[in-house]
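Note that this complex is displayed minus one protein chain, with the remaining chains in position.
Letters are used for the chains, namely A and B, taken in the order the chains are written, and counting of residues starts over at 1 for each.
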Amino acid sequence: MAQTTALWPLIIYFAAVLVVVGVMLGLPNLLGQRSRGKATVEPFESGIVPVGDTKIRFSVQFYLIAIFFVIFDLEAVYLFAWAVAFRESGWAGFIEIVVFIFVLIAALAYLWLIGALDWRTRRQRRVESKINN
Amino acid sequence: METAVRQQKGAGVAPVIEALHGRFGAEGFVPQATHDGIPTVWLPKERLLEVLRYLKHEIGQPYGMLYDLAGIDERVRVHREGMPDSDFTVVYHLLSFGRNDDIRLKVALPESHPTLPSITGLWANANWYEREAFDMFGIRFEGHPNLRRILLPPTWNGHPLRKDHPARATEMEPFSLPEERQEREQEALKFVPEEWGMQRHSAESDFMFLNLGPNHPSVHGVFRVALQLDGEEIVDAVPDIGYHHRAAEKMGERQSWHTYIPYTDRVDYLGGSLNNLPYLMAIEKMAGIEVPERAQVIRVMISEFYRIASHLLFYGTFAQDIGQMSPIFYMFIDREKLFEIIEAITGARMHSSYFRIGGVAMDLPEGWAKRIREFIAYFPPRLDDYDTMVMENGLIRRRTRGIGAYTTNEAIEWGATGPGLRATGFGWDYRKARPYSGYQNFEFEIPIAQHGDCYDRCLVRVEEMRQSIRIIEQCVNNMPEGPHKAYHPLTTPPPKDRTMHDIETLIQHFLSVSWGPVIPPGEACITVEATKGLNGYYLTSDGNTMSYRTRIRTPSFPHLQMIPIMSRGLMIADLIAILASIDFVMADVDR
Partner (left out) sequence: MTVGSPLNVFGILFSVITVSALLIWVERRLIGIWQDRLGPNRLGPLGLMQVAADMIKIFFKEDWTPPFADRPVFFIAPAIIMIATLTGFVVIPFAPGIGVVDFNFGLLYFLALSSLSVYSVVLAGYVSNNKYALLGSLRAAAQTISYEVFMGLSVMGVVMLAGSFNLREIVEAQRDVWFCLPQIAGLVTFTIAAIAEMHRAPFDLPEGEQELVAGFHMEYSGMKFGMFFVGEYLSVTLNAAMMVTLFFGGWLGPAFLPPLLWFMLKTSLVIIFFILVRSALPRPRYDQLMSFGWKVMLPVTLLNLLVTGAAVLSTQH
């Protein structure tokens, strides 16, 4: 397919999108009213003066999710390549990818077993095990 | 005027008082007769803790629940025959499920030194009640973990239920809110974790302190839970109430017995006239009015309608708070049909103030039964639909089962009543245990569930709606003939038929209408199974046209106190489910 010629419409479209977004961001600045109250400059926290701010250290849990994502999404990219070319690679390629996916699933199973995929709190785990019994 | 204190019919000394005398000796214990027949005894404050401990732990069939704790300012009370001298009295109302009986203990305190030992070590729910008594009367409880105001802002001056505190705005300086005062008030609301013994950091992370409410979609009114969060997990929670406080108890001292009725509608504003019932029955007890049978059945019928209306709203918001947006709209349609019936009978929808001293405001309108029969046929199939939609929904089950659970013992310890108690597997319903207004004549069951979690609390309420329909059906089928109001001079409005015959009755009628009836001196506490649990009115009459002290014991107040134990270690989303499952309205909490 003639990709280079087909790129022009994309650029024009993108420019048009930027114009639309620009108008949406810019126009209210001219049209909108202005109001200033005492509480306007405070973050909303259910109408109460907040204690502490949002600049705090989070638990390591969130970092773990990001790492899992990086690992698994990267593996997924290999699968993308295989998916489009799997007819050419035939059964040999298929067996290779079975091994690959098996390794992925093994990693997933490992994470599952060590409890890294369990985001429940300790009390949630306790009450839920009680219910299932 | 009759004697201030009338002996209850056939009442000797109650067995529990005898047991107290046997254990502690009779000295210092002063029994008091009340109209409600609840054994009442004054005791010296030195004895308080040991007597309460004895009643809770040692006596056979113990008094497990601290049903109520409140103060009375006795300084201007006239009719105090037989009672020890007291400026401020603290009343402890205990409930025993084993005995199916109550006991009321009173401690007299001098104005100069209103101090008492705290009983928070005995009953967990005493915490808020003692704070309330401190807030309202300035009574100090020694040993209380955090004795601070609860209903009023920390900046308030004085203790409003004291008789010398102004009751009306006209008795005070005109209200104004200049900027610096607003700032001060807002700053006073700021949550300080250290005041509640909380850490700001753990070893691994910083805690976030989040004000959930008073302006938040899921707190059902104006209510704040200050949360200590580790990520999404709730480390600790501090419920903060008082934003909806309207001084309902204080107003009770300034309104005539009759004109206070509409205020009671608005205490649990979803319960409507069901709230009139305990208030009026307490007055009728003191006045010695027998309510005719027809009025009793009408009262039961209207009460059960309001129970359904309240439970329907609960049901819808319960689903909505878990993220299911549609059921509430279907339930509002049903509620609308129900309000149309209530309106046809009472003339109003949510707050009909339909009950009167001695009966109800007017007789049932023509054709009333037809519309109710239609509703009885219409409603149960809808409930079945909602079962499929809500109760059998897998996500709802996963979100609510096991969440916010407490045991029967915890429930009793914390003063939880109503569906929240029955969801733990304890089938105790005031309508069965101590029938009032003729509930003994009806066939119905007490729905219970086993786990005491959010799901079960909903399940119990759903089943209660079915039982309410059963009761209403029996009302329709067996509505007795007869007057809808007692023939008694103290009823409101008073009987008028003889006013045009002689001047004496005319004058009497004129006074009773313009000033309101004079209720004989005495005390009575009447409790009913309200929509959200046990709702009791503890009225003290000093032989006047107005109440001397109106104490309203509401179910939601102790329920909210349980939020920390229900939600610790869970997530914000669970807290929302818990809040929804408690079924509270802030008017009922703050009064």
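Keep in mind that, in the parts below, contacts are C-beta pairs under 8 Å (C-beta built on N, C-alpha and C of every residue); 3 or more make two chains touch, one makes a residue touch a chain.
Quick caveat, the model's predicted, so the values are computed rather than measured.
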Study note, to complete from the structure: Whole complex considered, the hidden chain contacts A, B
Practice item. Sort through B:321, B:523 or B:583 and give me the one touching the missing partner chain. Key: B:321
Review point. Among B:330, B:368 or B:487, which residue is in contact with the omitted chain in the full complex?
Key: B:330
Revision key, fill the gap. Note that subunit B touches the chain not displayed via residues 208, 210, 216-218, 231-232, 319-326, 329-330, 333, 393, 395-396, 398-399, 571-574, 576
Check your understanding: Where does subunit A touch the missing chain, residue by residue?
Key -> 1, 3, 6-10, 12-14, 16-18, 20-21, 24-25, 27-29, 31-35, 40-46, 50, 53-54, 58, 62, 65-66, 68-69, 72-73, 76, 79-80, 83-84, 86-87, 90-91, 94, 97-98, 101, 104-105, 108, 111-112, 117-121, 124
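In this section, only the chains that are shown with their structure count from here on.
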Review point. If you average the CA atoms of subunit A and of subunit B, how far apart do the two points sit, in angstrom?
Key: 48
Check your understanding: In the complex of these two chains, what residues of subunit A are touching subunit B?
Key -> 38, 45-52, 54, 56-62, 121-124, 127-128, 130-131
Review point. Can you list the subunit B residues touching subunit A in their complex?
Key: 179, 186-187, 189-193, 200-201, 204-216, 224, 230-231, 233, 401-403, 405, 451, 453, 568-571, 574
